[in-house]
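And then subunit A:
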Amino acid sequence: MTDSMIEIRWHGRGGQGAVTSANMLADAAYRAGFKGVMSMPTFGAERRGAPITASTRLSREALRFFSQVEFPDIVIVLDDSLMNSPATVHGLVPDGFLLVNSAVDPASLDTGVDYRIAVTDANTIAKEVGLMISGAPMVNTAMLGAIAKATGIIGLDHIETAMAGAFSKAAVSRNFEAACKAYEQTVCLFCSEGKK
Partner candidate 1 sequence: MTSNPSAVSVITGNKAAAEAARLARVQVVAAYPITPQSQVVEALASYVETGLLNAEFITVESEHSAMGVCIGASIGGSRVFTASSANGLAYMCEQLSWAAGSRLPIVMGCANRAMSAPWNVLNDQQDAMSQRDQGWIQLYCRDNQEIFDTFLQAFRLAEEVHLPVMVCYDGFILSHTVMPVEIPTQEEVDAFLPPFQSSTIVDLADPRNINPVTLANPRGNVEGTLCHGYMEFRSMMQRAHVDALTAIDRIDEEFASQFGRRTGGTTRSYLLEDAEVVLMAAGSLASEATVAADFLREKGVAAGVLGLRSYRPFPVEKVVAQLKNARLVTVFDKSLSYGYGGPIFIDTQAALFASEKRPQMHSYIAGLGGRDIKARELADAAQSSLDWLNEDKGPKEAQWLNLQL
Partner candidate 2 sequence: MATNILSLPEQEFMLPGNRACAGCSIGIIFRHVTKALDGKAAFVVPASCFTVLCGMYPSSSVTVPIINSVFPGTAACASGLAASLERQGKTDMTVVAMAGDGGTADIGIQALSGAAERGANILFICYDNEAYMNTGTQRSGMTPLAARTSTTPTLGKIQPPKDMPAILEAHGIPYIATASPGYPTDLYDKVQKARDIRGTRYMHLSAPCPAGWHYEAKDTVAMAKLAVETGTFILAETVEGVYRLTGRSLSMAKAGKRKPVREFIRTQGRFSRSSEEALDELQQWVDNRWEAAVHRHETS
Partner candidate 3 sequence: MVETRHCEQQTAMSWPCAGEGGRTGDWRSMKPVLDPAKCIAAKKDSIVCMLCWVFCPDNVITRTAPPEIDLEYCKGCGICMEVCPSQAITMVPENEGQPALNVEETGCDV
């Protein structure tokens, strides 16, 4: 992760809102002062339930390139079952962040590779605040709070602004509540405050 540019890859399942959050992260980062922000879905057809990815790129300067992210600085995983796939952490740079929606201890996700791990139980948070669609918890917005906590690249206020641009008022309050809870409950191994 260089000072001037951060590349982020999202892993989720179709219908979990990975693309929406990736876009909101770009928006929040713009509000946080990044001049160049960009977020793109992995191009192609999407199926509900199938693994999908999206990418977010943040830069202090305006962005001029659009090619796909190869070596992410941050990998965000919306569903810990996706951790079984080696593709999930593929290319994650040394010292990068791995943020996982999971109820397990981050230490158990430590593969010994040189990146930092943060874990949030976004499923429980989404259920608590009532973010359920068709019986499934919408975990995407809670993860924005986890990003704020673990990486510090955005603040909660920026997330709220980004949400206001994407959701109705009622939806903003619930989603923001999820992000705030996630911010409080994210457990970090080698978190930004206490770098190893």
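A word on the picks: all candidates are chains of the complex that A comes from, given by their letters.
Convention: a contact is a pair of C-beta atoms (placed from the backbone, for glycine too) under 8 Å apart; a residue touches a chain by one contact, two chains touch by 3 or more; residues count from 1.
Please read all numbers here as calculations on a predicted model, not as lab measurements.
Which one touches subunit A in this complex, out of 1, 2 or 3?
Of all the numbered candidates, the touching one is 1.
Enumerate the contact residues on subunit A facing candidate 1 in the complex.
Subunit A residues touching candidate 1: 23, 26-27, 30-41, 43-45, 63-68, 70, 162, 165.
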